[in-house]
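Notes for the one structure printed next.
Note that this complex is displayed minus one protein chain, with the remaining chains in position.
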Amino acid sequence: MFDLVDKLALGFRTCWDVVWVVEPLTGAHVPVPINLLLCFLGCLIGTLIGVLPGVGPIATIAMLLPITYSLPPVGALIMLAGIYYGAQYGGSTTAILVNIPGEATAVVTALDGHQMALQGRAGTALAIAAIGSFFAGTVATLVIAALGQPMQKLALLFGPADYFGLMVLGLMLAVVLARGSVPKAIAMIIVGVLLSTIGTDLETGEERLTFGWSEVSDGIDFAVVAMGIFGFAEVLRNLEHPEAREVVRGRISGLLPTREELRQSAAPVLRGTVIGTILGILPGNGAVLGPFASYSLEKRLAADPSRFGKGAIEGVAGPESANNAGAQSAFIPLLTLGIPPNAVMALMLGAMTIKNIIPGPDVITKNPDLFWGMIASMWIGNVMLLVINLPLIGVWIRLLKVPYRLLFPAIILFCCIGIYSINNNPMDVYLTAGFGLFGYALIKFGFEATPLLLGFVLGRLMEEKMRQALQMSRGNFMTFLTEPLSATLLGFAVILVIIASLPTMRRGRHAAFAD
Amino acid sequence: MEKPDAVSSGDRAKRVRGLNQDFGAGVFLILLAAIAYLAAADLRLTLPSGLGPGTMPKATAALIAVFGLFFVIQGLTTLGARLESWSLRGPIFLLGAVVVFGATVRTLGLAVAGPAAVLIASLADRGTRLREILPFAVLLAAGCILLFRYALRQPIPVAPFWLGY
Partner (left out) sequence: MFVSRSLAGFLAGIICLVSPALGQGYPTKPITVIVPFAAGGPTDVVARLIGDHMGRTLGQQIIVENVGGAGGTTGMTRVAQAAPDGYTLGVGNMGTQSAAPALYPNLKYDPATSFTQISLLNFTPQTIVSRKDIPATDLKGLLAYLKANESKITYGHAGVGSISHVAGTVFNAQVGLKPALVAYRGTGPALQDIVAGKIDYMVDQSLNVIPQIRAGTIKAYAVAAPERLKSLPDVPTAREAGLDFIFSAWNAMVGPKGLAPDVVAKLLDAVNKALDDQTIQARYVDLGSTAPTGENRGPAGLQKLVEAEVARITPVLKAAGAVAQ
């Protein structure tokens, strides 16, 4: 226990590290808390860039990575981490304000968050997202500090078969995201899974569904699908319903949540934190499941589930907490094993390598100031995010008052630039336009985009894990039942399906007669 | 006030049976499934090591086709929302702007592609006024250039190629 406090103290001391700078005007030596400054800068820049529609956390970090090359190692990593959290939160901001999720984890926030924004409660949504994220970040930081290594050992128990079970469970949960027709939502999930198969087969190297375009031979980028189906299609929809878009954006209620709303959010934040922390350490991007799982849980636990999809604050509080907790605990595999669990951490790994820190299992012992400095900076970063973002809420609200006829071309431009900068490839831009048309068709036929995005994200992981498990067992399907974790999770999934379909069938018949 | 949600639009008077939204949805899905299945025709379903590359695409395509059929039948037999009309102005100008951006950004740079995209996109809305949108487009593009090219040092071309990078 005291050992932990000791180590955290080391971490905070590292953050408070000062660099003596000669002040140009007076020639005096001035202490500059360099790491704190870099943390702040990182959070600020990350938030501002992450807010741009079309630019998600991965794109933001990739863009800003070179800036850190000229900085000292610990400072560079702290700044990058700050950029990461900032970009995550910026992405949530965009999801709430304009319904364009920049990253898979922001998709769920957009569901109720944007509805809240439409009801004039954008400030509340943003604030609760910030507060929930802060709480989740604090808890996650403590957990990482105290339990990071043992948790990682647990995570290593997860093999591909077990992961597959988790993904199947996740897809079952996805049905809960449906706001309208459940069959249409399920169909969308499956379409999402189909879209995720586009690309090169990992095992044989064959191209699947690419029609010969090399641009999609690595699969379609999430940002392309999200921008197209969510972003562009959303704008197209708004253009057709001009009455709705201006009036609602004009009405703004209080900027901060009421006591009642805070009370409502407390439990979801707690639950979201737990879910996010646990799922974040799972190898291969388990964190992406966090917000979806939290949303499903909250919807099931709520007294009146019908509020979800229409601006229920729990639908923002829970997922955002899960989101942030997952983002922080995703650092654990990187810092304890030296193996990045997702694309963002892979960029961090690259940054570390360039800085001559080769992360591995012994980073904790060899570079304790780095390890604990980063953990301390996680918490400080969360504080900074709160400090930066709460005032910014007022700025965003005012920005929303810009007439839509000026706002939407700006959104389009940012999306285009963002998409182009992923791979510096115009084909990505064309592809996004194509998805925009596709998304427009989906709206016209009464489909929802959210389940499709979830199917897209989970489908790829699910197939990958399923094939890996089968490769390991040499084609033996029984491996899914013989691996204990896998069997358990699949069992849950089956139970979920049974529970979900029983009342639906009865309700379905009622609804048909009622109409 | 909630935005008119596509899924719950229409009061009872506007609901029809037959060639309605559900029917359209079904046809859409069946077409999608057919294209996907044809594209995946060459992929093997199984490999010695387990499932092949064709399993997932073909299985999902088949499932989508089943759902498509379900919606077609639902459309023909039950009351559902009326099929919405497609606007031409929105998609053509908005998506056209995006395509133009993609086509010109590498050759003419952000200084041209940016304002072009903004201007063309603005045509998608009837309320657009030229004397508003033109300076706005130029300012916006200038801001983006400063932000992405200089502040973030992204290798995004700024000027037409004959003027240099």
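Letters A and B name the chains as they come in the text, with residue numbers starting at 1 for each one.
The definition used in the following text is that a residue touches a chain if its C-beta (ideal position, glycine included) is under 8 Å from a C-beta of that chain, and two chains touch if they have at least 3 such contacts.
Keep in mind it's a predicted model, so treat the numbers as computed, not measured.
Trainee: Can you work out which residue in A:306, A:424 or A:482 touches the chain that's missing from view?
Mentor: A:424
Trainee: For the chain left out of this view, which of A:42, A:75, A:132 or A:160 touches it?
Mentor: Looking across A:42, A:75, A:132 or A:160, the contact with the absent chain belongs to A:160.
Trainee: Just name the one of A:72, A:120 or A:338 that touches the chain not displayed here.
Mentor: From the options A:72, A:120 or A:338, the contact with the absent chain belongs to A:338.
Trainee: Name every residue on chain B in touch with the hidden partner chain.
Mentor: Touching the missing chain: residues 49, 153, 155, 164-165.
Trainee: State which residues belonging to chain A touch the missing partner chain.
Mentor: Listed in rising order, the touching residues are 62, 65-66, 69, 156-160, 200-207, 212, 214-215, 217-218, 283-284, 333, 337-341, 343, 345-351, 353-354, 356, 358-362, 423-425, 464, 467-468, 471-472, 474.
One rule holds for everything that comes next: only the chains that are shown with their structure count from here on.
Trainee: So the centre of each chain is just the mean of its C-alpha atoms; given that, what is the distance between chain A and chain B in Å?
Mentor: Centre separation, chain A to chain B: 22 Å.
Trainee: Inside the complex, what are the residues of chain A that reach chain B?
Mentor: Residue list for chain A touching chain B: 49, 63-64, 66-67, 115, 118-119, 179-181, 183-184, 186-187, 190-191, 193-194, 197, 201, 203-204, 206, 208-209, 211, 232, 235-237, 239-242, 244-245, 247-248, 310, 403-406, 408-410, 412-417, 420-421, 424, 426-430, 432-433, 436-437, 440-441, 443-448, 459, 463, 466-467, 470-471, 473-475, 512, 515.
Trainee: Help me check something: in the complex, which residues belonging to chain B touch chain A?
Mentor: 1-8, 12, 15, 21-22, 24-25, 28-29, 32, 36, 39-40, 43, 47-54, 56-57, 60-61, 63-64, 67-68, 70-71, 78-79, 81, 83-84, 86-87, 89-91, 94-95, 97-99, 101-103, 105-106, 110, 113-114, 117-119, 121-122, 124-125, 127-128, 132-133, 136-137, 140-141, 144, 148, 152-156
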